[in-house]
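Only one protein chain is missing from this complex, and each of the others stays in its spot.
So that you can tell them apart, the chains are marked A and B in the order they are listed, and the count of residues begins at 1 in each.
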Amino acid sequence: MTPWVHIPQLLAAGITIGAIYALVALGFVTIVRASQIINFAQGEFVMLGGVITFFLIKGAGLPYPLAALMAVMAVIIIGFLLHLLVIYPLRKASVLILIMATLGASIVLSNTSALLFGTLPKALPAFSGEHPLVIGGGIRIAPQSLWVLGATFVLFLSLYLLSNRTLLGKAMEASSTDPLGADLTGIARNLMIFFAFGVSAGMGAIAGVLVTPLFYTSYNAGTLLGLKGFIAAVLGGWGKNSGAILGGFALGIVESVSIAFIPSGYKDGVAFVILLLILYFRPKGILGSPYIDSRRW
Amino acid sequence: MVAENKNEFRKRDLLYTGGLWLISLILPDPHLPYRREFIKKRDFFYLGALVLLPLILADPLIYLMALAGIYAILALGLSLFLGYAGQISLGHAAFFGIGAYTTAILTTRYAVPTVGAFWASAFVAAAFAYLIGKPILKLKGYFLALATLGFGEIFLVIVKESRGLTGGVSGIFGIPWFSVAGFAFDTYLKQYYLIWGVLIGLVLFAKNLVRSKTGRSLLAVAASEDAAASVGINVAQVKVRVFVVSAAFAGLAGSLFACVMSTANPGGFSLGLSVLIVMMVIMGGMGNLYGPIFAAIFLTWLTDVLGGYQEYSLPIFGVILILLLIFFPDGVGTRLNARLIYLISYWGRKRRRERVDI
Partner (left out) sequence: MALLSIDTISKSYDGVRALHRISLNVDKGTIKGLIGPNGAGKTTLFHLITGLERPTSGTISFQGIDITSMAPHEIALLGVGRTFQTLQVLGNMTVVENILTGMHTRLKGGFLASGLWLPRIHKGEKGALQEAKEILEFLGLLGRWKWPAFQLSFGQQKMLELGRALAMKPKLLLLDEPAAGLTPVEVKKLSAKIGHLRTQDITILIVEHHLGMVMEIADEVGVLHNGELIAEGTPEAVRKDPHVIEAYLQGKRD
């Protein structure tokens, strides 16, 4: 049985996980478009979305949809707090300090989650049942995957409308592209970054709620997910929403398909190898990037 | 009346000045990196304290200081790369691990004497740094940080999967004590002196380096790559070379770590450790050699203290990290003298205000 036989099924799995990576990547890109900051705690937003929902269902007995909604709102508040307590005080700090601070926040969030909610993996019920659909050449897709794909599309569309059609979105972009100009035209930069963190946290939480029925989530799942989401954002085209989507799916598919050819333990390494290759050969990413000019980055 | 007050103030000022002189004797101030002289009087005080410290410390604390010494070697190496040349690396734990595993494999499987394994560890770590450095160091800022992080993660994945070579997740056991010509460093006390002895040697090496044209080329690269190139400094080559040297330091530290712990397993070389070492350099102050060493001692002690709080330890550690970054981005020692002066003189100023407001 050659490895190639598995490819279609792995492709399907890859598209699903790719959608998650895409959502995480969108979260990164949203903050970068407002502030040129890379938020290493992004993955934790995803993790908290799933974990808090689980806690609200099991611990407080709330119905599923309400728990999910409250969890997302809670994570948005956490995103705002992250900005107010960590990012805003360091608004004038160097790149190095910001990296370390968001890494520190990632440590705080993941370990506080372990503290409050325990370290055991958590799972949530699927939205519309567990029975896998069978399509094409015997490929099984969990219905949840369709929910994930659908949500990814909706969120991507919303972000597109936000950045291109609303004043708020354009203001957010302006404050990143030209901080001085933004200040002079009355855009409150820090407020824009504040919103960006909230939006980003919300998207992450939604991704978390969507993906937990498919894969277990636990307190330390966020770190790796965040890194892979970041890699996806770089791969697709740094700083572009479309790049985040493309990169997410590309990474998910390559990673998933690679299992057919290399021992599964190396799977997590694949993403990092891709990262190194992309950074070395084409740092702008597949679709190119408006942010990278060789002098600054 | 005026003359009276003047005398009063003079006595007080003398007291403060004396106290401050005593304190400045002990603390290194990263804001004075310009006094790059070779040996200062203060250094003899440090040396004496190091030599005498184990006499007053209990055994577990000696172990802690030995461990701190190993991390200090790591921090010293990274400070050349990060503190002087201004480049970010979030993957130095990998070089630490490469050194540890090299020693582990050579001593347990090929019966190589520990001294040989010691130097081999440095060499192997340096070789990896060279291979990885050449392409990666073209990147700057966030992307360099991420590339080094990626390298660190790849290292962990490979180590965990290569059961044959590295013993996988469980690691390698039974690494012998470090020994030189039959003398084995088998107690915490002996290991303490070994490690700090190595550190002192490396500090002297680093001090020389920093005072020379090589040291200046590092600082120039950090200050302005264009200006450095304009005076003939091959910026890319300097970056690779300092990366290699810092990795060699990490390799040496890893070798000592393996001999002290007698085991080598992937748990000790995670991203968390890389972050910790970078914190040591930031806390110690950029452009400073002693600062990161003090920070290493402080942070090792801190992680030990927090370890006692079990599951609370990591969240608290993360919060402390963030607070340190917000309040001491230049390093803890910076302006510490000035801040202490301000604090101590507060009492005097308050008294003076009370006096004059009759």
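By our rule, contacts are C-beta pairs under 8 Å (C-beta built on N, C-alpha and C of every residue); 3 or more make two chains touch, one makes a residue touch a chain.
Keep in mind that this is a model prediction, so the values were computed, not measured.
Counted over the whole complex, the shown chains touched by the missing one are B. Per the touch definition above, the residue from B:58, B:181 or B:231 contacting the chain not shown is B:231. The omitted chain makes contact with just one of the residues B:105, B:206 or B:295: B:206. The missing chain lies against subunit B, touching residues 33-34, 205-206, 208-209, 211-217, 219-220, 222-224, 226-235, 241-242, 245, 287.
By our rule, only the chains that are shown with their structure count from here on.
On the subunit A side of its complex with subunit B, the touching residues are 38, 85-86, 89-90, 93-97, 99-101, 103-108, 111-112, 114-115, 223, 227, 230-231, 234, 263, 265-266, 268-269, 272-273, 275-276, 279-280, 283, 296-297. Note for the complex: subunit B touches subunit A at residues 82, 88, 90, 135-136, 138-143, 145-147, 149-151, 153-154, 157-158, 160-161, 271-272, 275, 278-279, 282, 311-312, 314-315, 317-319, 321-322, 325-326, 329.
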